[in-house]
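As you look at this complex, bear in mind that one protein chain is not there, while each of the others sits in place.
Here is subunit A:
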Amino acid sequence: MNTMEGVVLKLPYSFRIIKPNPKRTNRAFRTVPLASASVTVASPDPILGPGSLGHLTRPDFPILHQEVNGKKLVYLDNAATSQKPTAVLLALQKYYEAWNSNVHRGIHYLSAKATDEYELARHKVANFINASSGEIVFTRNATEAINLVAYSWGLSNLKAGDEVILSIAEHHSAIVPWQFVAQKTGANLKFVSLTDNEVPDVGKLREMLSKKTKLVVVHHVSNVLASVLPVNQIVSWAHDIGAKVLVDACQSVPHMVVDVKNLDADFLVASSHKMCGPTGIGFLYGKSELLSAMPPFLGGGEMIADVFLDHSTFAEPPSRFEAGTPAIGEAIGFGAAIDYLSGIGMQKIHDYEVDLANYLYDSLQSVPNVRVYGPAPSQAVVRAALCSFNVEDVHPTDLATFLDQQHSIAIRSGHHCAQPLHRYLGINASARASLHFYNTKEDVDDFIVGLKDTISFFTSFK
């Protein structure tokens, strides 16, 4: 696979890495004169014009400055994984060059330094979501974090007849582990479907809550519909009847301010690789009284207190749930990503992405025969900066293939780990373009041009 240096290995496409202009010095804000022209589709915001957050941050992401098939790469698959700024790459390199050592175990200097940096990263994650360090368990990713809750909390708290409520728009990682738990315990899974606006029916969810409900599992932001759920409301209803709430925040933490105290979520999960951090690390936030009462998930070193031949005693959380040598370098890289995001400010990122989201949605809707899933954006409805869509009579995989091969535009096609949602919508698969704060208005424009070309290629067969 591609390495970060300029060495081109045996790759299917001809990569040519273009270094960003080294002469580029100051990136001072230029005040952009307000455009007076009225535009039919969506008026180009001063926020999206030159000097936008996207333009300012792009130089920080080396991977974006390359050509694929002779054309500049336009990366619109951020909901699948985000790109990493130089700061994160440097942090990873620095760790392995200077302090690599096993954490929590050694006495020597390197080990102490690595431990400090690793725990500092935990502290950064906690701060980022307004939690305390002891409430952050590092996992491999959000999927593992959900499995942790399922196997540890679920198996010891759910029994036959109990109910777990989920939406049909959940990611497979938020559904499958609960199926395992339901099979083992005899608990029942109940699913909330969508309203006519294609958002999970929160009213129905409220009606479904009963004293049998022990857990509600919901996403904060949908990776297909781009809808945002009123999590604090759902949590308050659930708590009224004594149920806990697990929030899948994979698509929210990277894109907006998420405050677990404000949400009052019992559990919350996210992955580093979707928020400019490395793969291989994610976290579970759990309220300390919940974590303290939970039995271990994986067994091994670090999570124990004393080990005898016939039994062992276990450490306090979060260590209790972190068996084995953790992904130390990755956690530190994750911390660096959080520093980078905090340096920009999540509110600023969110504001920019809302504008970009609306621009993407409006541009896509203006292409004939395109059907975008999820709610329409409005004053009341904020969409995430992603659009899952289909084009009449063209298979989404053909769209993605052609866009990639002819226009070097990276989108995703398939079910996006949401088969039940696709089945409900009556489709096999969809295409999805998803943005992050380093995407620009020009990326969206290039995508629309490429999409129109793609559609005309395929409809020329008819």
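The definition used in the following text is that contacts are C-beta pairs under 8 Å (C-beta built on N, C-alpha and C of every residue); 3 or more make two chains touch, one makes a residue touch a chain; residues count from 1.
Here is the rule we go by: contacts and distances are computed from a predicted model.
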{"item": "Candidate names \"VPS26 endosomal protein sorting factor C\", \"Iron-sulfur cluster assembly protein\", \"Centromere protein O\" or \"RNase III domain-containing protein\"; UniProt protein name, chain not shown", "value": "\"Iron-sulfur cluster assembly protein\""}
{"item": "Touching residue (missing chain; options A:Glu119, A:Asp264, A:Asp339 or A:Asp398)", "value": "A:Asp398"}
{"item": "Missing-partner contacts on subunit A, residue numbers", "value": "12, 69-71, 390, 392-393, 395-398, 401-402, 405-406, 413-415, 419, 422-423, 426-429, 453, 457, 461-462"}
